[in-house]
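Omission of a single protein chain aside, the complex is shown with its protein chains in their original locations.
We call the chains A, B, C and D, going by the order they appear; numbering starts again at 1 in every chain.
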Amino acid sequence: MDITTLIGILGAFGIIIGAILTGGEIGPFIDVPSVLIVVGGTFFVTFSQVTLGDFLGSFVLGLKSFLYKVDDPLQLIEESVQMADIARKNGLLALEGQEISNHFMKKGISLCVDGHDPSLVKKMLESENRLMLVRHENGIRMFTNMATMAPAMGMIGTLVGLVQMLSNMSDPAAIGPAMAVALLTTLYGAIIANAFAQPVADKLTRATELEDLNNRLIMETISAIQEGMNPRVLEQLLSTYLTNAKRPSQE
Amino acid sequence: MDITTLIGILGAFGIIIGAILTGGEIGPFIDVPSVLIVVGGTFFVTFSQVTLGDFLGSFVLGLKSFLYKVDDPLQLIEESVQMADIARKNGLLALEGQEISNHFMKKGISLCVDGHDPSLVKKMLESENRLMLVRHENGIRMFTNMATMAPAMGMIGTLVGLVQMLSNMSDPAAIGPAMAVALLTTLYGAIIANAFAQPVADKLTRATELEDLNNRLIMETISAIQEGMNPRVLEQLLSTYLTNAKRPSQE
Amino acid sequence: MDITTLIGILGAFGIIIGAILTGGEIGPFIDVPSVLIVVGGTFFVTFSQVTLGDFLGSFVLGLKSFLYKVDDPLQLIEESVQMADIARKNGLLALEGQEISNHFMKKGISLCVDGHDPSLVKKMLESENRLMLVRHENGIRMFTNMATMAPAMGMIGTLVGLVQMLSNMSDPAAIGPAMAVALLTTLYGAIIANAFAQPVADKLTRATELEDLNNRLIMETISAIQEGMNPRVLEQLLSTYLTNAKRPSQE
Amino acid sequence: MDITTLIGILGAFGIIIGAILTGGEIGPFIDVPSVLIVVGGTFFVTFSQVTLGDFLGSFVLGLKSFLYKVDDPLQLIEESVQMADIARKNGLLALEGQEISNHFMKKGISLCVDGHDPSLVKKMLESENRLMLVRHENGIRMFTNMATMAPAMGMIGTLVGLVQMLSNMSDPAAIGPAMAVALLTTLYGAIIANAFAQPVADKLTRATELEDLNNRLIMETISAIQEGMNPRVLEQLLSTYLTNAKRPSQE
Partner (left out) sequence: MDITTLIGILGAFGIIIGAILTGGEIGPFIDVPSVLIVVGGTFFVTFSQVTLGDFLGSFVLGLKSFLYKVDDPLQLIEESVQMADIARKNGLLALEGQEISNHFMKKGISLCVDGHDPSLVKKMLESENRLMLVRHENGIRMFTNMATMAPAMGMIGTLVGLVQMLSNMSDPAAIGPAMAVALLTTLYGAIIANAFAQPVADKLTRATELEDLNNRLIMETISAIQEGMNPRVLEQLLSTYLTNAKRPSQE
């Protein structure tokens, strides 16, 4: 899953650098004060929008957008049906000690084995999933903020450059280059927003959606196991989580 | 259904090319590096926003916007009433083997025939429909992202061109053409977004809405069949899915 | 109801033409290729966003924004109370043959007379109203799309004009007029969006809202008639649909 | 309540006029055709977006933003507790003839005294409040439309001015002043939107929110009176409508 975000962002940067080199040298595109105002300004502003815990948590989540591994629903369904089979034949307690890779299903099965009431199990799993969503949304928001604030900082930098250029127009030959420098912050802001922050935010949103779908599938499974649903029926119910192409042939 | 999107997009491109040719040659409007930065940049950025599976799935869905065939509700209603008639006269089992063209109704009827509980059938069909919506929304999102990112890449390309032009203004005669080239990426971005990506996204949204309406109509039918509703009453209930003009005269 | 939209749109066009004539001749504001790119481009793009049925239906709905006649709630309430009176005194069957001008109330009363179950009547009327809303929203969307796409097409036209002007700046005297022509498409796009498409979309939205309110009022009436509510109490309940100024004095 | 909107709008206009006078004379800022295109165009467009009844109603509502008086919740709570006390000691009928300043509470108490069923009273009050919200939202929408349309008309006016200026550039000295005049409509549009229409819309939204909160408080009271809740408990429940600072000390 991580591969698209990494390739995509590197590719976009590559394309932009390629476009610069096709038209001339890269020299005029590098200006340290402009980098500082956009990167530094965006950093401080996004920092001021969150708590310290959020700030650190968002970096961890951001890394995840490159490394994130969401379980394949097909495999989850297989495991779910297997669990339902065991529970139906040998009782809920037989589920104890089964190897389960998915963290959320592990928690659900363990609550079943502990003999908690179905409504309590449902409440706990829903609370767990809902709060996962709240945490992820908060982390994603930092990247969305960055995508809003980087162009704003770019515009502020360009305005500063324009005011400086306009207050001192004694040398006409200097106007062009001064304006080129002024535009650099707008360019940096647009690149940070569109080739980094927004894609990371969107990818995390998508990964969270997939995790939410998996968790809903698992909640269906746990509740089906507790009410003793027929494993074949459960399989049919869960297969709605797959595209038609991926579904095992239903007879 | 496909015909409007194909005609519309071809027509819009035709109009734009016509406008270019009316005012002069097409030569100054073609610049390979500008095409690369907008098309390539948009490709990489939208690629980074999704998973690999989403990316491939969206292309399939995008093609559908040209070929998509949503069933006519009038025909679905006829078929529904017929099924209800058969079930009422000969029982649910008589529905087995009936030819049904709509995939979703086929699934619903088959669940009825299998003798599943009405509440379970409803749950399965709702889950099937809800997850179809989730999958389509995800596919549509890639085209919406494209419609946002193409102009952003166009603006980045124009800023790159402007900085190059402004850093080197020794030859006044070159300023005009250099700026013309710089504007090309903005033009490309606007065309990709408004004459391709956004229309495809909107058409897919509309097709999904129509499919959702059909599926809701079918869910009403299945539930009516299971509770043994009078086929005439069902017909009246389903006729609300049609505009007044299309309704059979109600007596 | 139609009079505000017709007057408003004509008035806005009149004001704009007046402003043009105050400042000089209308000649420089008319450019056939510019009209074609904006009107034609907007036509093709909005055409590609919908199905053929939607496209035709939206025109009919658009016309309605000029001719639309939504029933006066005050009159509906009078009619409702009268119906409730009759039903209370002489039974539901006495409602048969009553003259009812509103199409939706007619349908509701006819369902009552047919002796359908209150919950089924409610379901049918809610379905009818909900699907009216869906159809209208879809028709409105085409005008909203037009309001988004006309300025986009205007911008594309202006960019095309700018690129043509900038690639060929040998005659300085031609620059001004060429740029004037380039700006025309932006002007046309802004006028189509703000003085035609958006107002029509907003007016249709408002008319749909009024029709929805009327239909809710009627659903309250039908359900009150079926449960035999006192007509005086019904009148008081329905009077909440009126502003205080319009309410009959309540004693 | 009215004082902030009146002071705020006058203050903002004062600041803008002050800024103009600091930099020179007010003469170049007054141009009658520009006023006509922005004010007249905005008038006609917003007129075309509504029905005649909405148009008149919105003016009345707009005036209210300057004069609006929403009841103080603290006082409403006192009155509520007093009513609950009387009803508890002497029965619901003792509420008849009590002086109640708030229109909505008056209606609620009168429904109680008439001996209507609690669920019917609740339904009527909810309907009354919901339809008040619908009416206010509709009135607010006209000011929001104005805030969108004034800048659009300003832009159309500026484009008209630019096209006129660019088509006729024979006298270079006239370019500056012509462009100044062209910009005036954009300036007017921005002032109408930001220093008048948007603030009025926001203030009305806030006043509506406060009235909605009061009405909810009153609905809690009426329902508590009908179920004979202890007035002390009711007071505690209603005190959640106040900030901590305003609450009477709870013992």
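Following the convention adopted for this analysis, contacts are C-beta pairs under 8 Å (C-beta built on N, C-alpha and C of every residue); 3 or more make two chains touch, one makes a residue touch a chain.
Keep in mind the model is a prediction, meaning the values are calculated, not measured.
Colleague: Among A:Ile26, A:Leu52 or A:Ala245, which residue is in contact with the omitted chain in the full complex?
Modeller: A:Leu52
Colleague: Using the touch definition up top, pick the residue from A:Thr5, A:Ser80 or A:Asn145 that touches the left-out chain.
Modeller: A:Asn145
Colleague: Hey, which of A:Ile156, A:Leu213 or A:Leu242 is the one touching the hidden chain?
Modeller: A:Ile156
Colleague: With the missing chain put back, which residues of subunit D would touch it? List them for me.
Modeller: Contacting residues on subunit D, toward the hidden partner: 1, 3-9, 11-12, 14-16, 18-20, 22-24, 28-29, 176-177, 179-180, 183-184, 186-187, 190-191, 193-195, 198-199, 202-203, 206-207, 209-210, 213, 233, 236-237, 240-241, 243.
Colleague: May I ask you to list the residues on subunit A that touch the chain which is not drawn?
Modeller: Listed in rising order, the touching residues are 33, 36-37, 40-41, 43-52, 54-55, 57, 116, 120, 123-124, 127-128, 131, 134-135, 138, 145, 149, 152-153, 155-157, 159-164, 166-169.
Here, only the chains that are shown with their structure count from here on.
Colleague: Have a look at where subunit A meets subunit B and say same if over half of the interface residue numbers show up on both copies, different if under half do.
Modeller: The interface is built from different residue numbers on each side, given that under half of them are used by both copies.
Colleague: Given that subunit B is a copy of subunit D, what angle of rotation, in degrees and a multiple of 5, matches their CA positions?
Modeller: Between subunit B and subunit D the superposing rotation measures out at 145 degrees.
Colleague: Would you identify the chain whose Cα-based centre sits farthest away from the centre of subunit B?
Modeller: Ranked by distance of C-alpha centres from subunit B, the top chain is D.
Colleague: Roughly how many whole angstrom separate the Cα centroids of subunit A and subunit D?
Modeller: Those two chain centres are 39 Å apart.
Colleague: Quick check on subunit C: which residues sit in contact with 2+ other chains?
Modeller: Nothing qualifies.
Colleague: Tell me the shape of the graph of touching chains, choosing from line, ring, star, complete and other.
Modeller: Contact map by chain: line.
Colleague: Let me know each pair of chains that touch one another.
Modeller: Chain pairs that touch: A-B, B-C, C-D.
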